[in-house]
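Only one protein chain is missing from this complex, and each of the others stays in its spot.
And now, chain A:
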């Protein structure tokens, strides 16, 4: 035990002396390792960020895993031969279903447009009418104010979450002052007063104002319009006439998605009667196998490993040349009592101590590169507003890789060092 302690301390001291004396060589070889670790960490970190961004974008458009979409259409063979489905019945069945299966996150989604009275005139603005849970289901980010609260549905004045363009067009008012705009149904004079409660950021390609409304408030405004259709949210528009069509979606645990599909189909078919076709399907990114980003990961990982291998090769090269020069020194040490194990450990230690230091430098450089605004712009292309933080995995991977490369690169010279013939080494 005592010997092990002095052996360890002695080997570290030897390694340190060695590094101190061969500063230049060590520094040069370390630059190679630092660059390799930096590239590896950067590639992995960027890969992780791109993947995260992709996932978020997919989730924003088609929901988080697992999101079930439900649609129903009439094939005209039902009672009365009507091609339309009763929207109110559909809505009621939906509400009942959410309750029956204890689904917290369910939303109707309806696209339409409303006339908004801006200072410079009345403009039709695209509306996405949703239920309150939609914000959580689609990771909707709100830069000012807040997403709808459950209480908003009870308000008489419709609540609006507008995009940045809309908000700027009304003069970027402080939301604490409850700014209002006038709304009217499609083609109608804006007369309904609505309150803006939140602002969403816009992607660089968006140029038009748009907004979110709660489905019931949207339907109420539409219904108040003499030219608009009446009835439930799902029924007031004819899909073939280019009007709005309600979609129904729910966010459920991925494991429950598959068993739930036939149940939903059965319940809705029973409720809506004959002649109605009910489709339930998944559309989130995770539906395609376990990991839709596997290919991206493999490509990025492959490049990273190649980069690291090149770094390791350079290191092994330098270490081998160096150990040849040090044969004499190793012989001297052996003749003064250094055991083979001790020489092996000391040579190995040098390599590991040095590469760990280089690894830390490489990871720090990688963090600086990945977090720099220039690289963020390049990777994000203006599509991503909320960059994920530097992935801890990537930093850890960089350090582990540096240590492993140090141990690997140290192994060969350490083996050479152990095989040194002592007297030959000293006498030549």
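Going forward, a residue touches a chain if its C-beta (ideal position, glycine included) is under 8 Å from a C-beta of that chain, and two chains touch if they have at least 3 such contacts; residues count from 1.
Assume contacts and distances are computed from a predicted model.
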item	value
Chain excluded from display, named as in UniProt, from "ABC transporter ATP-binding protein", "Peptidase M48 domain-containing protein", "ATP synthase subunit b" or "Rod shape-determining protein MreD"	"ABC transporter ATP-binding protein"
Identified contact with the non-displayed chain, of A:173, A:201 or A:341	A:341
Option touching the unshown chain, where A:31, A:123, A:379 or A:422 are the choices	A:422
Absent-chain interface as seen on chain A, which is shown	2-3, 6-7, 9-10, 13-14, 17, 21-22, 328-329, 332-342, 422-423, 426-427
